[in-house]
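Some chains omitted; the rest stay in position.
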């Protein structure tokens, strides 16, 4: 098993970095887009709410592979995007729908008393939202956001469908050549676990730090 | 009628929907049963055993499903387990989703609250009776909405089986637009719509349960 | 247990199994025009490879004095050898080039199709041969897991390279301008050219990469049976009929050159 | 003295449910009024209409000259004059004690930082919790949290303070300290106070008037001594006996 790594370490490492890069871009992009979707879904205006909900429901209910392939074979014929960006854009759109749901859930689970307390104290709706409810909503959403980030890392293997040169893609190339899929996939699996475990660890730490501040 | 929606293409695609739904239903049933058992083991903290199960569940949960599919189809035969694309997909999905279901069931069991357990124990019921008559029914009821969400993911994830040439919906759409690039956009719209209809109905069901449970 | 079973499988004479079960499991392509492409009407792969596999199976049956039904499992470039090694198929007829590397892990019959690598470009492209591509401003598209990319690097070391999972995606990558040429076996390129009218194959094939049928290592009797059946289909004219059936109406290709 | 809170023929519905029936009530500036009644009788609802947390469907409600029922009225403005203390405190979980007190004065009254902090510290002293300023709400006991909630309301310098069962979520030993802060405000300021509570001793000691509600209606509205000495209605007598003697 070791020799698979020693013989292919460059290929594997390349794939590893592509997976991390795509995940990080996916994380930042989907967090931004997801927050926008969530705010749209909670907006006072009915038409904004409908737009937000439509986006979220659409991307939540079709497979990531469909979104990714659409960018790869259809969109790429007009805009020159390769496998990496088709996959990463697919990841961002798909994940942002889930992040929007997490944030909405977080905000909903902030005790209604927080809003009432703030309003009774004279704060406007916007002030109460930005100073009191949203910050608590984000914190309450951290565990479920963490789950989404782990899913994001796992889902980045979608790049292998579109020649995105990620870890999964390289695993297929290597095992197609050495005909030892057993050990090749185990090695690659360990690398994936390395990334997902690190994400869990960071999320746990964040949870604990914030848990000390807000005990519910 | 010819073009993207010729009779034979439509029939071919609908059969793919059948495969997608078939794989999904079988995997849902197996993963629900296996996941419930795992979930109870995780909840009950059986010495050593639970720790082992926890390690396995965490490992599988944190791997890409695609990797598990490839592993099942290409690597498991080396151990003498021969699977065709269909059974390999069902096996991989069931294993992966069972770990997801386990976590949901465990969460459901925990959310029932210690008070129910203490109430039951204090009337002289033993642990198994308490679990079976009091905790599990409430936990399952609470788990329905997150389980449905998980099963929506499962339905979507069947598309990954194109990688091992399972002739499900996504694969068949590729075959059809492989005939003619002009069919690409119609095919994407069609399969997106098909997946959406199946999954959105499921998510409406989840919302309905959600409302009824509060 | 599992290991004993595995030993047993390895020791099994596949030809015997084929005769006993009256089925021969073939791995064929599902995405390769002219050789193995799924037809939505039947849901089955159709093409020259598939017909050859059928003819060979029928011939073996005749030779062995029994009935044998061919069974087809769709494979990808990436998975065909793995499935053969895993005993998930008995033989492969999947536009597979005979190479010394592969010959180490599988056994080939003699060649049944004289393939060679060529390039496909958009009509009107300044590229007219492989030499023109030897320039960093060009990107060449290959198919994941095929030998074509390695070979191409010898002829045009300066070109950039991307790999696509299958042929139809390679074609759409060419059409969408992600690359300037596709390189793979000429026969496949003819299929693509037939499919997409603003592309053409240019230049002569610059390699000799004959296709062979393959069986797993250690199956001498099966390999001999397949080889013999293949020769018989050539001898009795079936082979040439199939060449004509699949390659007679491709513009620019004289199918007679392919007959044996 | 003129009425600072004035209900006239007010009705309130939650959907089809008729929560307040034909409420007529005037409370003068500086008065301390205690509101009692069985669970579900509409006490909280009545209180919450006063600062616009609930809207009324019929009648008129004027608070400090502003018509609460009119959509023209700026509720944010009104709420700076009408503070509210909740059963479950509702302190801002994500802010320290000091920030809890200083936030609304800073955002709404645009009070200068130094002045804001000075006032906040004085209030902390008044509720006897000066040493807790840097902590977060979750680190305090219920009784302490409730005293902070009172200080937070006082920081806005309101004319009216509403209390909705301020001690009923507290452990018995915590109740005393909160009531004594409330007693202090009632005696030593000209604040108008309207208090929903089940603490009858407190009511007897501090209230000018007692209002007894049942089924969304005001059943009695009497001077404190009169009410406790001679409750008129059968309902009130029964209620008092249940609450006082178990």
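Note that the chains take the letters A, B, C and D in the order they are written out, and that residue 1 is the start of every chain.
Assume a contact is a pair of C-beta atoms (placed from the backbone, for glycine too) under 8 Å apart; a residue touches a chain by one contact, two chains touch by 3 or more.
Just so it is clear, the model here is predicted, and its values are computed rather than measured.
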item	value
Assembly formula (labels as shown, counts from the whole structure file)	A x1, B x1, C x1, D x2
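Definition applied: only the chains that are shown with their structure count from here on.
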item	value
Interface with more contacting C-beta pairs, comparing A-B to B-C	A-B
Distance from chain B to chain A - Cα centre to Cα centre, in angstrom	20
Separation of mean Cα positions, chain C and chain B [Å, integer]	36
Computed distance of Cα centres, chain D from chain A, in Å	46
Multi-chain contact sites of chain D, meaning residues that touch two or more partners	none
Set of chain B residues in contact with two or more other chains	74, 78-79, 174, 177, 184
Sites on chain B touched by chain C in the complex	8-9, 11-13, 15, 73-74, 77-82, 84-85, 164-165, 167, 172, 174-181, 184
Residues of chain A defined as touching chain C within the complex	72-73, 76-78, 80, 82-83, 161-163, 172-173, 175-176, 179, 181
Interfacial residue positions of chain C with respect to chain A in the complex	78-79, 81-82, 85, 105, 144-145, 162-165, 169, 172-173, 175-178
